[in-house]
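For this view, one protein chain was removed and the others were kept in their places.
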């Protein structure tokens, strides 16, 4: 989308599925609204368990974004590396395991 | 902060620790910025694993808010119910278990 | 149950609900069988996703034990500390938060 990424924001080396991208941009806008809603709930001294349930709902929404990013990653980036084989494939699998077991929550 | 909560936004039945509240409002502002950062990363076609690691960092930040809300809940709401004893105490413990095992992430 | 705990196995300072205890002993026997089943699945070269789903089912079973231990803890140990008030109550709440946010899975 942006053609002028700063040097510290490398563009994606593989294809991005436009539907996944559009869906995630929409999801993130909605999540931004949910965060503002949480801010309001805290500000209004709402009952703690209500806030906790709402935090959990934002976390689920972020998980849905994560799942779609991972879907794109498997279909494009991971598939490319797998096709190149050898060390590229092995490094990709190590990265995948690290993502799954360290960062997925 | 707001003195006129709408009927559908019941105020908190117990005390709110002002430091916990202020800390959480700050945290949520920062998280709102992180969500906008994520939106930008997706828009700029950043590398999927970078996005996934960033989502994980937002999840951790939300967990920190949740932990402080729970701290307040235990010190005030849960303690009040415990002091009343009997069914109030038991209902509070059931609610706590449900929060911990169904909503904590 | 055991009257001669070794010095490194301090007995429980508060009451244990006998139904919770009996239920957990039964659950743990069943989980031991599930672990042996997993050993057999790995030994028989079963399809990886089947093994992963079975591991997830054991994790859920352990969570059910954890939930019952926590139920006992809230009803007895945590309630005792809460009743004593002051530093005892505060230390108990810190311990609870640590258990919830560091050890609950």
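The chains carry the letters A, B and C, assigned in the order they are written, with residues numbered from 1 in each.
Basically, a contact is a pair of C-beta atoms (placed from the backbone, for glycine too) under 8 Å apart; a residue touches a chain by one contact, two chains touch by 3 or more.
Keep in mind that this is a model prediction, so the values were computed, not measured.
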Fill in: Missing chain: touched chains present in the view
A, C
Fill in: Footprint left on chain C by the chain that the document does not show
1-2, 5, 9-13, 16, 21, 24-25, 28-29, 31-32, 35-36, 38-39, 41-49, 51-53, 55-56, 58-59, 62, 65-66, 69-70, 72-73, 77, 95, 99, 103-105
Practice prompt. Spell out the interface residues on chain A facing the chain that's missing from view.
Written response: 63, 66-67, 70-71, 74-75, 79, 82-83, 89-90, 93, 96-97, 100-101, 104
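Rule of thumb we're sticking to: only the chains that are shown with their structure count from here on.
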Worksheet item: Mapping chain-to-chain touches, which pattern fits: line, ring, star, complete or other?
Response: line
Worksheet item: What is the distance in Å between the mean C-alpha positions of chain A and chain B?
Response: 21
Worksheet entry | Computed distance of Cα centres, chain C from chain A, in Å | 32
Worksheet entry | Residue list for chain B, restricted to those that touch at least two other chains | 66, 70, 104
